[in-house]
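Single-structure report; data block below.
Removed: one protein chain of the complex. Kept in place: all other protein chains.
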Amino acid sequence: MDLALSGEQEALRDTVARFFSKVASAERVRAAEPLGFDAAVWRGLADMGVPTMAADGGATLADVSVVAREAGAHLAPVPIVEAAVTNRLLTRCAHAVDDTTVRTLALRPATGGRAALVPGGAVAAEVVVLGGGDLLLVRPGPTGERRAPANLGSAPLADIDITAGRRSLLTPADGSAVDEHARALDEWRALTASWLVGLGRAALDLGVSYVKDRRQFGVPIGSFQAVQHRLADLATALDGAALLADKAVWTLDTDAPGAATFPAMAFSYCGEAAQRAAAASLHLHGGYGFMEEYDIQLHFRRAKAARLVLADPCRELVGLADRLFGPVETSTGAGR
Amino acid sequence: MDLALSGEQEALRDTVARFFSKVASAERVRAAEPLGFDAAVWRGLADMGVPTMAADGGATLADVSVVAREAGAHLAPVPIVEAAVTNRLLTRCAHAVDDTTVRTLALRPATGGRAALVPGGAVAAEVVVLGGGDLLLVRPGPTGERRAPANLGSAPLADIDITAGRRSLLTPADGSAVDEHARALDEWRALTASWLVGLGRAALDLGVSYVKDRRQFGVPIGSFQAVQHRLADLATALDGAALLADKAVWTLDTDAPGAATFPAMAFSYCGEAAQRAAAASLHLHGGYGFMEEYDIQLHFRRAKAARLVLADPCRELVGLADRLFGPVETSTGAGR
Amino acid sequence: MDFSLPPEVEAFRAEVRAFLAEHVTDEVIERAHATGTMHDWGLHRQMAAEGWLSAGWPAEFGGQGRSPLEMNALTEEMYLSGAPVDGLGVASLVAHTLLIDGTDWQKRTVIPRILSGEVMCCLGYSEPDAGSDVAACATRAVRDGDEWVINGQKMFTTLAHEAHYVFLLTRTNPDVAKHEGLTMFLVPMDTPGIEITPVHTMGGERTNITFYTDVRVDDRHRVGEVDGGWKVMMTALVFERNSAWYGECVRLLDTAVAWATSARDADGRRLIDDPLVRERLARAAVGNEVANLLGWRAAWMAAEGQLPGVEGTMAKLFTTEHYQQAADDLIDILGPEGLRRHGEPGAAADGWVEATYRHCQVTTIYGGTSEVCRGIIAERGLGLPRSRSSR
Partner (left out) sequence: MDFSLPPEVEAFRAEVRAFLAEHVTDEVIERAHATGTMHDWGLHRQMAAEGWLSAGWPAEFGGQGRSPLEMNALTEEMYLSGAPVDGLGVASLVAHTLLIDGTDWQKRTVIPRILSGEVMCCLGYSEPDAGSDVAACATRAVRDGDEWVINGQKMFTTLAHEAHYVFLLTRTNPDVAKHEGLTMFLVPMDTPGIEITPVHTMGGERTNITFYTDVRVDDRHRVGEVDGGWKVMMTALVFERNSAWYGECVRLLDTAVAWATSARDADGRRLIDDPLVRERLARAAVGNEVANLLGWRAAWMAAEGQLPGVEGTMAKLFTTEHYQQAADDLIDILGPEGLRRHGEPGAAADGWVEATYRHCQVTTIYGGTSEVCRGIIAERGLGLPRSRSSR
């Protein structure tokens, strides 16, 4: 048992945090809206080799998780989790990867020739899509032609037309296309959980700083018991969330028994904790929380959006139940 | 619009409250455990004509609701809501009723010849049961022979064997047996909602009194902001619950459009509000809340038990959805 | 007990509903959404023409003498219609306060122009360092003969860019307890020295910061006594319409139900047939009825001549907290498609749930934060000892 980052991971964290602080400042994040992509941030990560670091066995998902957490904390406008997961998936399909190309995957299978609301889809050159039971690599053409719908999280989502552009069939080395997509999706869940922990803790920090500084009725509002208790509950939830995300990543890296359940648990719980933290922090800001020029609204919108881009959170919980308790018995006839 | 009790209702409330304060004191309630029945309390209500007051058109459900709320506030160990509802149902079946006889109804249809966990079933001389689509009046024999299982709410529940004892078929004047049972059940929901509001407010009052008196760190704990905010939310929820219960009863009395939905809404919401109030009040008592000799544990156990005796509260909400949004479409094939 | 509304209230409600159905067009709603200004001069003046800006006013002011129940029905219908009516609310609040605390000159010259829909007001209470603690107001007003010279800054001066007057709380005496040195003014917005900076919010609404630099106003613009501004504030607070959000909650639920009834999952089942969706919709529906009843109770108490201080606060607290919970639950049931914003092709529920999810967050802040509401209920409603940490 060792719950600390390794020395290398600490160094990676510090490097990435410094980079984001400089290149993905709140001003830059805001400037990248509504699309939610900043090419300079991407280039920086590419220069560091982050997109493929875990694709060739050189680094682990735990290493990517360190980056993801900092990316969440800074709301870095790049689909780094998607790219890392997709590059791993492509490698498992013996497809070459590189750091420069923005790649992503469709979280849900395509229906009617379309993969809806693909995260990073508005800016990716290559999109892996599960369609008709096959894994397809879709190159949807110039990003300018893609529709990037305005959305709650100001994320570079897009609907990908898998019938247009160039596309090729991917063949996983082991396992079926469906299994490999599921594996990639669990990696996405675990890393996004870590990203959400970063977001949630940054949101909590904003709230804590605000209530320490903000004075009303002659005292810092952080001395009000109702404020303190609310923040204490959130800090606790976020510590639990961080541990759960770390464990989810570890189960995937080590193929531990929990690998089938922890990524879904982490995604569910970290999303909830991050959303609660961002909402509470927004409200503790009073009227300022709603002003576009304050940062907390950036976190607030993204916390919900990052959960919802996969599915209704209740549906995710029911999917988790399938993993925990086995599938629903179908032999008995009609339900309620 | 008139949200106040009538003069007669106020007088009824005061009379009943005085009676309960004397005959259904916390000591008597405790002494009546585990069975949860006190014959003296029943006799007193019978002498006042409460069990049949709304059976013959002489009084309304709103009048019974006034009694039910006081009964909930005092945790009076009598199945008065069940009796009032059952006497109305029997009257609609042209069956004679009286105040002395303890009567109740099975909330769920009998299965396998048994009506499970009938409220008041351990002490009733007559039990109305829906079985095989028929309404049956079951006289299960001497109460001594019935099994009254120990239960969370210390309520006089019993499983009624509808194949034993005497029984007769009831024939509703209008409507089917199933419809009339459903009507009685909605009346039970609305009146139990009112009973739960009484319980919840009494629990809140215990909590408020306690935090005004109890001093820690040199001040009353009621001056702590976290305590205040929690109680304020509960007081608000209980005021809403009281209005919802009152409206549910009114819709039934006047056959208003909401009659199909408000009883279920009131039962759901009042149960939740009462349970929350009792739980919060218990916890505000610190260690004392758990001592059997303090009263709040009586409320705490009964709040949950009164909700649960009907069904899983989530299932009740889904049942409410059927009323609000129409039934589930069954034409399309298999679900998840 | 009787939960039905008197026939005259229902008749009035029907009249209002018909009017709004005609005048609150999609265009009006879209324009408010696009500009973030929750005030529409066209609609406002049409309502004035119907006499509904002064519906609750006595005949001597050209009013219709409508009861609190009728006025609650009017408010409810306006919000149910989706009309942008923030302006109407503020105008009404200021006019009512002037009726109680204003001078004859103010009553004669300002009230009629507000009620006729000619002029609009905005509220200048909040400051950078005076939010919930509004009495910490630092904007200075200094007497200079028959005039006052005002310097300072106000936050969240919503509608300042449309308003003719700002109802401005100032500090006139810094040497006494903070509640005792305040004075209220009704300052014409065209007075030299007032500057307006727009502030855009997450919910899409536009508000403003207003700056006051050597703003000179005649003493006749003072409302209430010198150093008596806190009393005027308390009068104005009574006229906050606390149950207004109920209508928005209903619109939210209706939108979600309509969507869930038409949308189908991969197996072809209607979303509304999913138990997890049904449960959340039902929960939202129950909360809506509680909000409705708490609001009507306050209106009914007012109609009975009682002062529903705690009860109005409960309605405000419950309704806005419920609104946020419901928006959180209902955007979830939309799943990923709920992320698309209004105006995007194919947006689930036309993007209105997404818009609501952002918008509703502010409702627990303005008109008294939930924390302030809970304090009022605890102390005034439950008689708990004054919290050492809240005042």
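Chains: A, B and C, in written order; residue numbering restarts at 1 for each.
The working rule: a residue touches a chain if its C-beta (ideal position, glycine included) is under 8 Å from a C-beta of that chain, and two chains touch if they have at least 3 such contacts.
In this text, all values refer to a predicted model and were calculated from it rather than measured experimentally.
Only one residue from B:101, B:225 or B:268 touches the chain missing from this view: B:225. Contact with the chain not shown here comes from a single listed residue; of A:14, A:47, A:239 or A:293, that residue is A:239.
Although one chain is not drawn, its touching partners on chain C can still be listed: residues 274-276, 279, 387-389. On the side of chain A, the interface with the absent chain consists of residues 1-6, 62, 208, 211-212, 219-220, 222-225, 227-229, 231-233, 235-237, 239-241, 243-244, 246-247, 249-251, 254, 256, 262, 265, 268-269, 314, 317-318, 320-322, 324-325, 328-329, 332-336, using the contact rule stated above. Mapped onto chain B, the footprint of the missing chain covers residues 108, 111, 116-117, 147, 149-153, 155, 157, 215-217, 219, 223-226, 279, 282-283, 286-287, 289-293, 297, 300-301, 304-305, 308-315, 318, 336.
Basically, only the chains that are shown with their structure count from here on.
Chain centres were defined as the mean of their Cα atoms; on that basis the chain farthest from chain B turns out to be A. Measuring from the average of all protein CA coordinates, the nearest chain centre is that of C.
One finds 37 Å separating the Cα centroids of chain A and chain C.
Counting partner chains per residue, chain B shows two or more touched chains at residues 224-225, 228-229, 328, 334-336. Residues of chain C in contact with at least two other chains: 275, 371, 374, 389-390.
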